[in-house]
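Every protein chain but one is kept in place in this view of the complex.
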Amino acid sequence: MAFTLPVYHPPDFSQPPLKDAPLVGFGPVLEPGIAPANYHATTIFPEYFQLSKGAWVLLRNSRMDGVVVLSPDGSLQVKEFHHLEKGEQVALGRGENGEEGIYVHAEAFSQAPPVAGKFAFRTHPSRETSFSIDYDTLYDLLSYEREDGFILWVVGSAAVFDRDSRNALVELIRQGYVHGLLAGNALAVHDIEATFFQTALGQEIYGKRPSPLGHYHHLDALNRVRRAGSIAAAMESGLIRDGVMHALWQKRVPMVLAGSIRDDGPLPEVVTDVMQAQDAMRALTGRATTVIAVASQLHSIAVGNLTPGYRVLPEGQVRPVYFYVVDMSEFAAEKLTNRGSLAARGILTNAQDFLVILQRGLSRR
Amino acid sequence: MAFTLPVYHPPDFSQPPLKDAPLVGFGPVLEPGIAPANYHATTIFPEYFQLSKGAWVLLRNSRMDGVVVLSPDGSLQVKEFHHLEKGEQVALGRGENGEEGIYVHAEAFSQAPPVAGKFAFRTHPSRETSFSIDYDTLYDLLSYEREDGFILWVVGSAAVFDRDSRNALVELIRQGYVHGLLAGNALAVHDIEATFFQTALGQEIYGKRPSPLGHYHHLDALNRVRRAGSIAAAMESGLIRDGVMHALWQKRVPMVLAGSIRDDGPLPEVVTDVMQAQDAMRALTGRATTVIAVASQLHSIAVGNLTPGYRVLPEGQVRPVYFYVVDMSEFAAEKLTNRGSLAARGILTNAQDFLVILQRGLSRR
Amino acid sequence: MAFTLPVYHPPDFSQPPLKDAPLVGFGPVLEPGIAPANYHATTIFPEYFQLSKGAWVLLRNSRMDGVVVLSPDGSLQVKEFHHLEKGEQVALGRGENGEEGIYVHAEAFSQAPPVAGKFAFRTHPSRETSFSIDYDTLYDLLSYEREDGFILWVVGSAAVFDRDSRNALVELIRQGYVHGLLAGNALAVHDIEATFFQTALGQEIYGKRPSPLGHYHHLDALNRVRRAGSIAAAMESGLIRDGVMHALWQKRVPMVLAGSIRDDGPLPEVVTDVMQAQDAMRALTGRATTVIAVASQLHSIAVGNLTPGYRVLPEGQVRPVYFYVVDMSEFAAEKLTNRGSLAARGILTNAQDFLVILQRGLSRR
Partner (left out) sequence: MAFTLPVYHPPDFSQPPLKDAPLVGFGPVLEPGIAPANYHATTIFPEYFQLSKGAWVLLRNSRMDGVVVLSPDGSLQVKEFHHLEKGEQVALGRGENGEEGIYVHAEAFSQAPPVAGKFAFRTHPSRETSFSIDYDTLYDLLSYEREDGFILWVVGSAAVFDRDSRNALVELIRQGYVHGLLAGNALAVHDIEATFFQTALGQEIYGKRPSPLGHYHHLDALNRVRRAGSIAAAMESGLIRDGVMHALWQKRVPMVLAGSIRDDGPLPEVVTDVMQAQDAMRALTGRATTVIAVASQLHSIAVGNLTPGYRVLPEGQVRPVYFYVVDMSEFAAEKLTNRGSLAARGILTNAQDFLVILQRGLSRR
């Protein structure tokens, strides 16, 4: 069944209380990186700011916990605290219903929930929830997004710890279902380890046997790529000829490898400053229309923070951003919900099986 | 790749200490259901008893925590404590290496473990373990067992909470990959609920919407089948026309539904006395050559207790019994290992995805 | 802070729609164990039935998924399906708001939820939820219930796998905080194993060392008690002199050991028929005012099914029944909620630590 975008319901600014709302106020940044008192912080929802009477401006590139800066040209920009510059004008006010000229539009895409009576079982998703429909929905959604959207993947290293799962991810890239990828050093290291040694952390990714002195494999992989100068250079020189990194390189898919304190090496492409890494990630989350986060609690939550629940298309149309979290534990899958990223949908399963089923399902279409 | 049975290595009784071992002793049961002092308890391993000099008899139908009774005809039988009858002769001795005429053969099928050096990562299976090879092994194994073995399934109700998963299990039954099934009341109830209402506990097994008054669905399913007299009668009368129970009935696959204190109803076929249920289950575990336990901690552990690690084929050949546990948590998957069922292999994933992948993989062969 | 019972808010039957509601209808049982069409099934909430105009009768001893029978004396009784006798009159109707003479009072004790704005983190309990207040609440609640209520414990075997935890449970019994106990064979077996051998499943409950041939310990414990005739007889004869079973026996605390298909032995007191076990458990859940379920998913869910959300005190006062579930996984803790037992509160932690903290906290009062 072909996917169609849901209709966006803008607020009705012609009715009270919005009709009678004041203009939003702004206050100056007095010290770099410090917001003025009563600053407004953004949510994942569409937010409107009344700049002049009746002119409610929708934020174009939002995310959670940013502040809103009025540019000299009159446009609004969302920024992180640490990027605030002295003298910038920051939107003030915490009322969400227009009382300070700001409207947080939490119900933009929502539908009436089905009614089940006073008493119902299974009101909360878990590993026992049915997921057939999620796969079918993803087949439709990703087919649409491949042409008309931007599919951003967030991938933990477990995805390349298994041969079939790694191959499935490679195929998804080749077939155009991956427009951007966010990951850590480990995903790249173990993918490249698999290229050189057919192992991950010294264990065969198919046969599962530990290799003699296999704990050298990821270090050797790191050392070889570091000697080559970069992952890209290792591709160009023919040192690396297969795997996830290779498929991304071949298809020119943009990727950010963000550093963490667990990292060995690291690989040359890894952005070791986490604030710089966030900036680089934000360049991709700012384009995403669907995010699929598999097997990485750290990265899933980070990307959840960076990704708004909607996107304004070039023609001005507003659409939802879909966010899927694939994880083995209810705790991890719900972390995003508990952090306010209400639109995230959890699929409780092993990342390996998810990737294999998804890729095979998409290939049959 | 075709599956072949591993070679069984019997103990060498011609060498010390077994060469010089005494005969096993027996003691009488003085009270029904009570074993004599120093009784021997069985393990999941092949065990040999020296009945007369040089005549070491292998237990034919063993399991964990049974006692060994010498029949009047001179054969050995494994029994549960509560089945012991007054006057029966019970094997005595706890030495495992022949010192009391008993030899526990723990290494019958074992292979030398690979060597990885003093230092290795990932020595323990987890959700990050590679499982591709397990699927491939299962394709080979089940193709073999379909013709020459007995594939026993142990299935939790989550398997029928999802449309695709339920259909996959139905197909596996139709295609001959299910020779017996052990489950509880809930599996059957929710399977039949899905037949009548397309829901499980009131939630659609595909669309996931809660139904109005959906908490009546499983009760109505129970009441209808109870009125029909039995699940089988409901099949014969045409009341139930699809689903897992129907496929089992059509293929005449033997099944045991064991009662638990969680049960509503229960369905007429449910064996509400747990000791009788164990007896009924033992009739199937005694034939099993491969066991696949999905999404039921209670039933998996119970069946692990009832199932030995080997089977003596009619021609006297000794083969291993394979035991797979599919679960979302390391804790549940390892419970069997921690209970001594060392041969169990854990696959850490959602039962739904496991069933779908397995069925599709087998269909492609 | 002293605990006080919350006020019960009865429905207002003098207002529409209840004012104008019809009388509830009844239909006869035509076959034993089968409910008539359109039977009403009970929930955990207080439910009222209009038997004659203006006379709304509250169910006194309800639970989930029962049916309501009109006794010849005009009183209402909740029964399980399989206990229905031919000719009994069963309440009919599924409307919950009086439209068929039945009112389900779901909001009897509820309070207005606090408001957090359109956007909030941490809306769902998890292992990261604060639990200090739950301990403090339990200290107050259990101090009250010790005198004026009935504290029913549901205990998994992990509670006796650790020395301090087992001692804490013994102390709670001795100090009067346990009025009834529901468990399985395993709890009793391993408690008695600890008495005899200081082990659980062969591992020391303090030192954690495995014992030589330790897998005989639980079997020997079973065999000794079976020889004694019963757990009680083993107490009377002085065979068992400490532990949880001994403390229960000394304090004459009623207990039900319900059978399951995992059971070895079993111990003589174990009720092996699960429907009989439910009946025996219901005799205790019918008295409970607070239930504390630790470390047993099977038993927690079973008891959740048997326990209503309220109790009618002898003087007619209606009070809530408190239900705590202590477990390590969100999945298990939420199972009860997902089964409709909405009043259950989850505490995510290890049962051992919970018991130790609770007992020490109560002792300090």
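For reference, chains read A, B and C in written order, and residue numbers begin at 1 within each chain.
By our rule, a contact is a pair of C-beta atoms (placed from the backbone, for glycine too) under 8 Å apart; a residue touches a chain by one contact, two chains touch by 3 or more.
Being a predicted model, the structure only gives us computed values, none of them experimental.
Asker: The chain left out here touches which displayed chains?
Answerer: The omitted chain makes contact with A, B, C across the full complex.
Asker: Touching the hidden chain in the complete assembly: which of C:94, C:146, C:163 or C:224 does that?
Answerer: That would be C:163, which touches the missing chain.
Asker: In the complete assembly, which of A:51, A:138 or A:301 touches the absent chain?
Answerer: Of the candidates A:51, A:138 or A:301, A:301 is in touch with the missing chain.
Asker: What residue numbers in subunit A mark contact with the hidden partner chain?
Answerer: 31, 33-35, 39, 41, 43, 65, 81-82, 94, 201, 213, 215-216, 219, 222-223, 226-227, 258-266, 272-275, 277-278, 281, 297-299, 301-302, 305, 328-329, 331, 339-340
Asker: Need a quick check: the contact residues on subunit C for the chain that isn't drawn.
Answerer: Contact residues on subunit C toward the absent chain are 114-117, 119-123, 127-133, 135, 157-158, 161-165, 200-215, 328-329, 348-350, 352-354, 356-357, 360.
Asker: Using the document's contact rule, name the residues of subunit B that touch the chain not shown here.
Answerer: 43-45, 96, 104, 106, 117-124, 126-127, 329-331, 334-335, 337-340
Keep this in mind: only the chains that are shown with their structure count from here on.
Asker: Looking only at residue numbers at the subunit A/subunit B interface, is the share used by both copies over half or under half? Answer same or different.
Answerer: Here the answer is same, because the shared fraction of interface numbers exceeds one half.
Asker: Please compute the C-alpha centroid of subunit A, do the same for subunit B, then give the distance between them in whole Å.
Answerer: The mean C-alpha positions of subunit A and subunit B differ by 43 Å.
Asker: Two or more other chains in contact with one residue: find those residues in subunit B.
Answerer: 201, 213, 215, 328-329
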